[in-house]
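Step one of this worksheet: look at the structure below.
Apart from one protein chain that is not included, each protein chain of the complex appears where it belongs.
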Amino acid sequence: MTILHLCLIFSALLFSLGLAAALARSSGILVLLGIELMLNAANINFIAFWKFSPNPENGTGAMFAIFSIAVAAAEAAVGLALIIAIYRHQSSIRLQDANTLKG
Amino acid sequence: MSASSESILEAFPLTIRDWLASVVPLDWLQWLILSLIGIVAILTVFGLTFAFTTVTERKLLGRFQNRLGPNRVRIFGIRVFGFFQPFADAVKALTKEDIVPAAADKVLHFLAPCAMVAFSLLGFAVLPFGKHLSLLSNIDAALLYFFAAGAASELAIFMAGWSSNNKFSLISSMRALAQLISYELPLLLVAVPAVLMAGSLSLTGIVVNQGGDLGILNWNVFTPWGFAGFIIFFIAALAECNRCPFDLPEGESEIIAGYLTEYSGFKYALFFMGEYFGMMSLSGLGVTLFLGGWQAPCAALAFIPSYLWFYAKLIVMILCFIWMRATLLRLRMDQLMRLSWKFLVPLALVNLGTVTFWKYTADWEGGMLVARWLIAIALVILPFISLGKVLSSGLGPRKYRYA
Amino acid sequence: MTTFPIITLLIIAVITLGITAVALFLKNIIHCSILLAVSWVGIAAFYLWAGAEFVAFAQVLVYVGAVSMVVLFAVLLTQRKQLDLEKLTGTVGFRELGKLAAAMVATVLVIAIATTPLTGSFDAINEPVITVRDIGIQLRDNHIGALLIVGVLLTVALLGAVVVASAEPKTEE
Partner (left out) sequence: MLGTGILKGLYITAKNLVGSYYSSERLTTIQYPEQRAQLPENYRNFPFLVYDGEDAIDGLRCTACKMCEKECPPQCIYIIPERDEKGKLQKKPKVFDIDISVCMGCGICAEVCPFESIKMDHHFEVAQRNRFAGLLLHREQLAKSNKYYHSIRPKEATAVDESLAEEKRKAEEKAKAAAAAKEAAAKAAAAKAADAAKAKTDDLEEKKN
């Protein structure tokens, strides 16, 4: 077992926590936060592989992490806007309540 | 940078470091001791600055309004124009009853002031106080670190407002969040030009870039983009540390001190302290980005140690903050938002263009140099005037019909 | 010297995982999002540990400074009436099923990772330092297309978010 293994296990556990949150909680906000956590776990993998890659000089992993953080920010903004829109229609942020396609 | 050519006062951080290296054998122990010394020094210097800023602010506000300000407190019969006031205030804050509302979220209510002070202190770590005086001078992305640390203090304000379980506190924390997010944008955007010119995110690099034979004229503030940037930075910094005229989150007269409503005694004092630390670190950033950091204004004055120059500039910034507070009225929420999104952000974006122009015309000579200045000044002034016209059209002086 | 990074990593990992686990299963959404901000700082600490300080600060700036703020805003905007917090944790069967699935995924992932031979070794921890200058050059030279696309994406996403959130429904009142 190497340090890289530890990093990957860390990220895997974080991913599972995010997955559990996304599956088990029914508040839209928390589901979104769970998804953000999963994205973060992926970023951890990028950084870990970059750190232990044979040629870290070109910094691909770090670049990928930066882009992914930017995308995650956009995702959070849109997701929360959607949740607010859902709240307007259903006056609830439970995802079980958001089960109709009609507004 | 040879230590021999510098005065003892200038080089004393290096001396301490070398002496420690000779006394303490272990690397990590050296690092620990040096960090501790740095932390203690920052806490002492800025703690005292905080204490005396509060009393200076009160005295100056009095003078700005033709009053005397506090001048009573004396210790052992000595009354130094009331400058012992902060000690009396400290004793008062310490001995007051600490009230926690029954409906409050106890843990968050306790954590919020601690977080506030802790986060506001984080910014000091990267500020270059002097030529050889900075806690984390080797950090590459120092500016980013500074803003990251500043972002966290919003969380503390939110915690305070929400945990108090008081509608005024909640309104205030919503206002604070909206305000801090809105004004962080222009703050970041006007920091970029300085980075662009220095070619480095490191604050030390930015300061070194403002040095040179011209002395004071090398400072960023004496370029068109730097001047505009400094003004925008100053306004955004006022808003970032909730100072008048942007003190809506506190708004004593409308939402009874907002997120501070349910705080008393020492926790209140901690908030106060955090706010002033935030103000000082933001002023320090302004000094670093635009006012040449620790650079002396001209070579003849360079015998005064660099950290004293930094400190003097910092004090001047803080005095300007106080001056603003004495002069301006509090904004309304919609005016606050409009000022940031419709005025400061576009101007900051235009400023980015100006600095790009400035950077690409760095080698213009002679008559072209004049043209460079004129174009840059026009690039700063024209958007300001036209945007101001557009935004303030129809907002003439108010007519008091029923007065 | 080789154990020091490992201990640091373990401390960061345990604290982050612990805080995240507590955060995600708290009933109070506000507590939840504040604790999650702490766990994001933990992840940033991991990036610092790995030598990617730019990424770490960007992480703090974006997640603590922006995302958690937006989340808190969303919570405050959607909690006008005192919500029944119990309702937000889903039905019991659903909840348990979700946790079970996550645990299974975790098991599979950990087993897969543990059985894969990897080269990152204990002793030869190279210190890859990517300076901000390097990142800038990379962005300018190799990833300029991606940078532009991300910029457009962010703009569009923010505009979309504003439009979606501000679409005032016609109230028949």
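Letters A, B and C mark the chains as written, and numbering starts fresh at 1 in each.
Basically, a contact is a pair of C-beta atoms (placed from the backbone, for glycine too) under 8 Å apart; a residue touches a chain by one contact, two chains touch by 3 or more.
Everything numeric here is computed off the predicted structure, so don't read it as measured data.
By the touch rule given at the top, the unshown chain touches B in the complete complex.
When the missing chain is restored to the complex, the residue among B:F12, B:F64 or B:F357 that touches it is B:F64. Interface with the hidden chain, as seen from subunit B, comprises residues 60, 63-68, 323-324, 326-328, 384-385, 388-389, 391-392.
Methods note: only the chains that are shown with their structure count from here on.
Arrangement of the chains shown, judged by which pairs touch: a linear chain-to-chain path with two open ends.
Taking A-C and B-C together, the chain pair joined by more C-beta contacts is A-C.
Spacing of subunit A relative to subunit B, judged by their CA centroids, is 34 angstrom.
With centres set at the average Cα position, the gap from subunit B to subunit C is 29 Å. Counting partner chains per residue, subunit C shows two or more touched chains at residues 54, 58, 66, 73. Only residues 30-31, 34, 37, 41, 44, 53-54, 57-58, 60-61, 64-66, 68-69, 72-73, 76, 131-133 of subunit C touch subunit B when the two sit together in their complex.
If you check the complex, the residues on subunit B that touch subunit C are 105, 108, 139-141, 144-145, 147-152, 154-155, 158-159, 162, 170, 174, 177, 180-181, 184, 199-202. Every residue of subunit C that touches subunit A in the complex is listed here, in rising order: 5-6, 9-10, 13, 16-17, 20-21, 24-25, 29, 32-33, 36, 39-40, 43, 46-47, 50-52, 54-55, 58-59, 62-63, 66-67, 70-71, 73-75, 77-78, 87-90, 94-99, 101-103, 105-106, 109-110, 113-114, 118-122, 125-126, 128, 130, 134-135, 138-139, 142-143, 146, 150, 153-154, 157-158, 160-162, 164-165, 167, 169.
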